[in-house]
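What follows is a structure written as structure tokens; I'll ask about it next.
Here we show just some of the chains, and they stay where they sit in the whole.
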Amino acid sequence: MKPIPYEKASPDVKAVFDDIKATRKVADVNNFWKMLANEPVMLEQTWRTVKAVMANGALDAKLKELIYVAVSVTNNCEYCMASHTAAARAKGATDAELNELYAVVGLANMTNRLANAYKPEVDAAFREHG
Amino acid sequence: MKPIPYEKASPDVKAVFDDIKATRKVADVNNFWKMLANEPVMLEQTWRTVKAVMANGALDAKLKELIYVAVSVTNNCEYCMASHTAAARAKGATDAELNELYAVVGLANMTNRLANAYKPEVDAAFREHG
Amino acid sequence: MKPIPYEKASPDVKAVFDDIKATRKVADVNNFWKMLANEPVMLEQTWRTVKAVMANGALDAKLKELIYVAVSVTNNCEYCMASHTAAARAKGATDAELNELYAVVGLANMTNRLANAYKPEVDAAFREHG
């Protein structure tokens, strides 16, 4: 597939691009959205979900970007790491925070496999907090 | 493998268990550590790393537990979700925060695959924040 | 490891290469097979399985290629996405079909993690269809 720039986009896609640009106060959408424009239904749903989920809420927007990076590092999605690290930094994340994030992600991936291997019974105290 | 309770543990293992109990101010270690005690070298290294990495730092301890949960949900590690959700709650995480966390984790796993599929070129603006 | 071209291949490997070329009506095998030729036993087993599994059956061959792409996108295997997208197209897959495929793959990866996180009990109605 090829990226679809604004000027070649259908009216439906242009409407999503316009909303991304207005919401984020940017001059152009990034390449992810130009690629996803190949499937306008999914472009609209994905943007709608990003807009609703990634805004400040019980968790603030910077923290949500850090969680996004944690998932992307676990899955080794290079584009996603690049874009959400940039987004986290734009919301104030520092080198020190990112470095600690990477340490936690590495550690969790290790203990996840140790738990897979040893299969400890879930402690009674954890069950009530499920 | 079988869990190794405190009273059957070797002096090396007991020393780690004692440090976990003193650090966390708990009466007993949870089942993960009793299972990992089958491999005392790894028990010591894992606890040492958890102690060093999960403490308050540039990121606070509650946030680190939330990141741990995000990785564990991505990897579907049931024990880890149970134990680190409990730890996050003990550090103040609310239902509202956990629910938003799950939404971000779900969304990130979706866009990770959309990026895999469409392989957008990494935008120039992201590269400088790597 | 280095790719093993036809002219440098052992008789065993040549026999597999010949069968791939005859079955697919192609002048040369692709790079995956030339690399796998480093392990002739696995080359033979893998080709044998591909030949038996990917042919038309209850599911037609184009659909099987689309499923292959879905798995490869989930796992982020770049070579596999390239080769099986090409195979799907050769069997008639269109841009519209691939774009919808990517949307389903993204969505499934999201709801897989939401199910991991919330652990809904399997509905009674689903159990009888297992």
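A, B and C label the chains in the order they appear, each numbered from 1.
The definition used in the following text is that a contact is a pair of C-beta atoms (placed from the backbone, for glycine too) under 8 Å apart; a residue touches a chain by one contact, two chains touch by 3 or more.
Keep in mind that this is a model prediction, so the values were computed, not measured.
This structure file defines a homomeric complex of 6 copies, of which 3 are shown in place.
As a convention for this text, only the chains that are shown with their structure count from here on.
Think of the whole protein's Cα atoms as having one middle point; the chain whose own Cα middle lies nearest to it is A. Using mean Cα coordinates as chain centres, the one most removed from subunit B is C. When the CA atoms of subunit B are superposed on those of subunit C, the rotation angle is 180 degrees to the nearest 5.
Centre-to-centre spacing of subunit A and subunit C amounts to 28 Å, using the average Cα coordinate of each chain.
Centroids built from CA atoms put subunit C at 34 Å from subunit B. Chain geometry summary: the mean Cα position of subunit A and that of subunit B are 19 Å apart.
Under the contact definition stated at the top, the residues of subunit A that touch 2 or more other chains are 1, 38, 42, 46, 75, 77, 130. Residues 73-74, 76, 78, 81, 102-103, 105-107, 109-114, 116-119 of subunit B are the ones that touch subunit C when the two sit in their complex.
Residues of subunit A that touch subunit B in their complex: 1, 3, 30-32, 34-36, 38, 42, 46, 49-50, 53-54, 57-59, 63-64, 66-68, 70-72, 74-75, 77-80, 82-86, 89, 94, 96-97, 99-101, 103-105, 107-112, 114-116, 118-123, 125-127, 129-130. The touching residues of subunit C, when paired with subunit A in their complex, are 76, 95, 98-100, 102-103, 106, 119.
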